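As structure tokens, the structure follows; a few thoughts come after it.
Apart from one protein chain that is not included, each protein chain of the complex appears where it belongs.
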Amino acid sequence: MTRPDMSVEIAGIKMRNPVMTASGTFGYGSEFVDYMDLESIGAIITKGLSLRPKAGNRTPRIVETPGGMLNAIGLQNVGIEAFIREKIPFLRTVNTPVIVNLYGNSLEEYGELAQRLDKIAEVAGLEVNISCPNVRQGGIVFGTDPKAAYEVVKLVREATIKPVIVKLSPNVTDIVEMAHACEEAGADALSLINTLTGMAIDLQKRRPVLANLTGGLSGPAIKPIALRMVWQVAKAVNLPVIGIGGITSATDALEFIVAGATAVEVGTASFLDPSATQTIAHDMERYLAENGIVSIREMIGTLED
Amino acid sequence: MTRPDMSVEIAGIKMRNPVMTASGTFGYGSEFVDYMDLESIGAIITKGLSLRPKAGNRTPRIVETPGGMLNAIGLQNVGIEAFIREKIPFLRTVNTPVIVNLYGNSLEEYGELAQRLDKIAEVAGLEVNISCPNVRQGGIVFGTDPKAAYEVVKLVREATIKPVIVKLSPNVTDIVEMAHACEEAGADALSLINTLTGMAIDLQKRRPVLANLTGGLSGPAIKPIALRMVWQVAKAVNLPVIGIGGITSATDALEFIVAGATAVEVGTASFLDPSATQTIAHDMERYLAENGIVSIREMIGTLED
Amino acid sequence: MQFKAMVISNTEISPGYFRLRLTAPRDTAVSRPGQFLMVKVRDATDPLLRRPFGIFDMATIDSENPETGRQTCLEILYKVVGKGTRVLAALHHGDHLDILGPLGKGFDTSGRGGEKILVGGGVGLAPLYYLARRLLGNSPVRLFAGGKNREDILCITEFERLGIETYVSTDDGTLGEQGMVTAVMERYLSDNPSVETIYACGPFPMLKAVSRIAERYGIPCQVSLEAYMACGVGACLGCVIKGRNHTEEIPDYRCVCKDGPVFDSLELFWD
Partner (left out) sequence: MQFKAMVISNTEISPGYFRLRLTAPRDTAVSRPGQFLMVKVRDATDPLLRRPFGIFDMATIDSENPETGRQTCLEILYKVVGKGTRVLAALHHGDHLDILGPLGKGFDTSGRGGEKILVGGGVGLAPLYYLARRLLGNSPVRLFAGGKNREDILCITEFERLGIETYVSTDDGTLGEQGMVTAVMERYLSDNPSVETIYACGPFPMLKAVSRIAERYGIPCQVSLEAYMACGVGACLGCVIKGRNHTEEIPDYRCVCKDGPVFDSLELFWD
């Protein structure tokens, strides 16, 4: 029996299979070499990158919740200089597309960062995290306002010829409206969902558990919400969609594909099992083989509704 | 040692303790008489009521998800006539305030229903579920648009002199904006959160599990989101807030109180344990006693942030 | 009733099928055949909801330690199909379970002492054993058991030990006659139309076929249904099925958990 064709292409980025690592849950890849084959997955998405190094929030930064976890890392990262100097050399040795997740606290930062990354050959594409406050404009979050999202995506679009994936925030009334704004601004693909804002409280101390008060909810608990949003967006836009949210198994991943996603990102699951992405990619292929499905692309958006 | 004072009052409704039953998870009360003492809790909130009987959705209507469940009951209910005829007589015999959760598919329905309920002595207050589409206006959901919410709340407010609690939908970008709209419209109290819209997929059938395609996510999985929204709203409005979402223990309930809630509603937990509300109320009192807290009201909104 | 039960034994009686014997409070002795239990398989949010299981058998035996005297026991016969039943399959003697029940309406076992026939499909046999024991007192009982293959035909020897005549059929013919249990049952009815009541439990299509046949022969038929359940007490409205007169205008939904799981086949809307 010939092996199923697992390859997919997103905005020109050719991937051996649809499984990518979700930003911030896979470091810069090197952390996982002892546990899996980095060349067994579709793409590596690196930790959210900013222009300057970012200290991040005080601790506690994470706490477990029912079926999920809250994190308030505060986007700690080494900054673009160190990224180029210390992380790129390793990533260059891995034969898997590298997508850089980036963010800024102002339009300018997004633009400058995109320009810098545009010049780096090893970067296959950019994933723009718009779930950040615009400090210049009273901290309104880019990702929750269609106009602000449009502006930032347009700016990034003009700053680079590399594929631009926009990562949507689920903390909105109308995810489809946000998706359309990003599509109009020139995004090549959309990825969703980022974390849902939540809170945990230490009753005895009468304090929030996280030093940052609130954090982002991820993990299996959010999967139903993510699946619903991916289904809504995939029906509404003419862009490839990347499904994210609570994926821990090949079944989960394939549900997102059936709902309309061309690829998926696996996040929290890599904490539970550092080889989760490889295992999921492997099990997805087995599912196709066992069910006589020739190509994963046949399954995209085949949900009967 | 004297017993802690657990009593709270919401918009004139005096309750022996802050634990209420969440609408749609406790039927009309009579279903639970074999399992608990209906006079051990603060209030009974009945299944969402409409003017005419409602068949509800086809099955499957429920499915379990990680740490939670999706439901798409479709607001099946007996309608106000049968409610008065068949349900009120039993509820009259229970010495616990009865709050009627109501909904409509148009402004008119909300108004008429509120007028009818205003005349029923056994009804201590109304909880207005605004997480419903306005069929007259292209199905836009009242609870996700500040103006629509304002209108419906104002109409209900004018239709009754009974306390009006407005139940907020969490499927919004800015829960505080919604809260303010309802406050301005004359709500006496706010309860949150209702369910988050989600989806589950049967991979083999390539079909949504629920006949209704999407459903409402409830249970422990959503607690961090509920806690965050209750905290935000309690800080922003001058109305008592009722916390709802994933409460299964006294600790959960007290976290909501500390976050700013004056009372709580327990939903899905009543499915896991039909005496959950009584147990939670009992354990809350024990916590106060053990920690030398004289009155539950001392704890409201005492979160250090 | 809500109670903590202790696992006495948990044995795999056929590949993927287990018999779970539990201690139960004396008051559960009122349990009627066809009623069910909502079982919290472990104290955790995964799995979250209770799982419904029929009562395979109920007995009051001499307990392990003389002090407590005689002990009421409940038995469940379950098939491992997913997360919750996998957790059950791992239980050992001495483990504890939180249980709600007996719940729902059981089978109506009254009657004029005429012949009763039981029809079970796969794990649908589970509630019929306790039913058979109750019926045998005052009427002859026949069992028609069907399944995909021999593995699905459960506890037949136990039924036979009760002195019940059993007719086995499997889709693949690996045990008993090859074919549908409903066909075997209908053949029997055509020769013995005097049957007083038919009791059936199994997959929906089988129940539908049985009720059709029963109607044709004018024999009262009681069917035990399954539904995906959250509460088990009539509160969530998740388990509903359509009653005979159901229309969108005048809804006639019944709760499998509260109005059932056993229904007179004529009460239901079958198409």
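Labels for the chains are A, B and C, by order of writing; each one numbers its residues from 1.
In the analysis below, a residue touches a chain if its C-beta (ideal position, glycine included) is under 8 Å from a C-beta of that chain, and two chains touch if they have at least 3 such contacts.
Owing to the predicted nature of the structure, the values given are computational and were not obtained by experimental measurement.
Visitor: Would you mind listing the shown chains in contact with the chain that isn't displayed?
Guide: Computed over the complete complex, the missing chain touches A, B, C.
Visitor: Of A:Pro4, A:Pro163 or A:Gly219, which residue touches the hidden chain?
Guide: Only one of A:Pro4, A:Pro163 or A:Gly219 touches the chain omitted from view, namely A:Gly219.
Visitor: Can you tell me which of A:Met6, A:Val19 or A:Met69 touches the chain that was removed from the display?
Guide: Result: among the candidates, A:Met69 touches the missing chain.
Visitor: Mind listing the subunit A residues that contact the chain we can't see here?
Guide: Interface with the chain not displayed, on the subunit A side: 24-27, 31-32, 34-35, 47, 53-56, 59-64, 66-69, 71, 73, 76, 219-221, 248, 268, 270-275.
Visitor: Which subunit C residues would touch the chain omitted from the figure, given the whole complex?
Guide: The missing chain touches subunit C at positions 44-46, 92.
Visitor: Please identify, in ascending order, the residues of subunit B that touch the omitted chain?
Guide: Residues 66-67 of subunit B touch the chain that is not shown.
In this section, only the chains that are shown with their structure count from here on.
Visitor: Using mean Cα positions, find the chain sitting nearest the overall protein centre.
Guide: B
Visitor: What is the distance, in whole Å, between the centres of subunit A and subunit C, each centre taken as the mean of its C-alpha atoms?
Guide: Centres of subunit A and subunit C (C-alpha means) sit 48 Å apart.
Visitor: So the centre of each chain is just the mean of its C-alpha atoms; given that, what is the distance between subunit B and subunit C in Å?
Guide: 36
Visitor: Identify all positions of subunit B at which a residue touches two or more other chains, and write them in rising order.
Guide: Counting only residues that touch two or more other chains, subunit B contributes 66-68, 219-221.
Visitor: Check each residue of subunit C and list the ones that touch at least two other chains.
Guide: Those would be 45-46.
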